[in-house]
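For this view, one protein chain was removed and the others were kept in their places.
Chains here go by letter, A and B, matching the order in which they are written, and residues are numbered from 1 within each.
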């Protein structure tokens, strides 16, 4: 009898935590908690063996909190506190870092909190590629800091389990920085290491685009300095305006079309 | 007769740990129990009966003195194989059934397997717990008498030579008392020695061969109960229905009027001669009807108290 009562009470507490939040206007309380949590409650040792479960509960609560506040268009400034708490309790909770940082950055508009969360994730989960990737991605997206982004992507691709696709971000960062030649060289490398035809095709496409950009930029500089167009593309390399002209793997060549004033490729 | 249990100069004083106040205990208790008899251990509440019993079965350690069963000293683990014990107001694991409980207690004596199962059946039959629908029933649902009998069952499961029972009859209804008493007498028939304590004289008188009387932590007397108690008979209570209230004076010559209810009178007469005369007068002179003549025994409790009083006077 006693046991059954305990079971009932326990399950009531359990459900009241996750399901009945609206009834008890729990969320307002949670906002208070969110301010309060990081200071006292997130030393995982205070909770005995239940830190992980508690982290899971805050995770659910935080999702509800997020949804609710978003709907009301209310401020989400404490979001980073919540995800900090979760990751204090369960330092290996990968989603709390990556997904949490995304929410903190996009909806909380708290770039610093986002960055801190991801860096914390990198310390606690040094073998995970997602933290540096997201850090790179957010640097690229929000700060337009392509140099930093490229560095983070480079770290990400060294981690085990990192998808091949992440490699493509690195030349793209060079493209954005205006360093088309380095980006192109990277695409050549990707082309050489590609495992299937589709990837090869994509890489080739990118090599051509990067090379064209590179050469066009060089021609513009050449004309501006010398006052005439270069005799051929190799002059650009000789005079140091271009770093090199790639030999395209499919055998096609670059040429400069004066009429169209652009670099073209012919087979 | 051979001696089976011997207690020599047992003393035990309970000390309060903080105030150093000495609580009741027992002082220099010695007695012996013979094989095959029912030995009663009689004394008022708080006299030290339970303390003595606890020492004998090894729950408490005596400050001084020794106990032997068949010349085996108490600190030998063999000792406990020869005794069976039923504590006062026993209480068992509420949720187990009688069989489960007995199988655990039996196992502690090294019984197991088929032998244990047979023994449990035998013992339950002996204490009369088979006739109920008891199979698998939890001890929680047992009546007090049934618990008492189960207690005896666990005490005799390993066929001990001596069974020690602490207040086995207290707190039971008349039927329960009879059942437990019958079990004790059956044990005697089997040749077992029974040692039991009680504060109720009638119980002891009814079934015991020998008794030891303990008061205030000391043994007062040991021996056969009838020899110890001097009975005085001869007082009577006579109930009469009188025709006229004027006859009161006549009656008063023979004895005291203890109660009057209308025409009905209770007369206390203190000897047989007066009683005969009173009845004769009433019948002959036609004062009324005789409703009841009730012989008054001097109660056993009174005798019991008398024994203690003698003891106290001697001490003084």
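By definition in this document, contacts are C-beta pairs under 8 Å (C-beta built on N, C-alpha and C of every residue); 3 or more make two chains touch, one makes a residue touch a chain.
Methods note: contacts and distances are computed from a predicted model.
Colleague: One chain of this complex is not shown here; going by its UniProt record, which of these names is it: "Predicted Zn-dependent peptidase", "DoxX family protein", "Gas vesicle protein" or "ABC transporter permease"?
Modeller: Not shown, but named in UniProt as "ABC transporter permease".
Colleague: In the whole complex, not just what's shown, which of B:33, B:47, B:67 or B:83 touches the removed chain?
Modeller: Here the residue in touch with the unshown chain is B:83.
Colleague: Looking at B:9, B:93 or B:292, which makes contact with the chain not pictured?
Modeller: In the complete complex, the chain left out is touched by residue B:93.
Colleague: Take the complete complex as the reference. Which residues in subunit B touch the chain that isn't displayed?
Modeller: 14, 54, 57-61, 77-78, 80-81, 83-85, 87, 89-96, 100-101, 104-105, 107-109, 138, 154, 164
Colleague: Which positions on subunit A touch the chain that was left off?
Modeller: Here the touching residues of subunit A are 1-4, 6-7, 10-11, 14-15, 18, 43, 45-53, 56, 59-60, 63, 90-95, 98-99, 125.
The rule is short, and it goes like this: only the chains that are shown with their structure count from here on.
Colleague: State, to the nearest whole Å, the distance from the C-alpha centre of subunit A to the C-alpha centre of subunit B.
Modeller: 89
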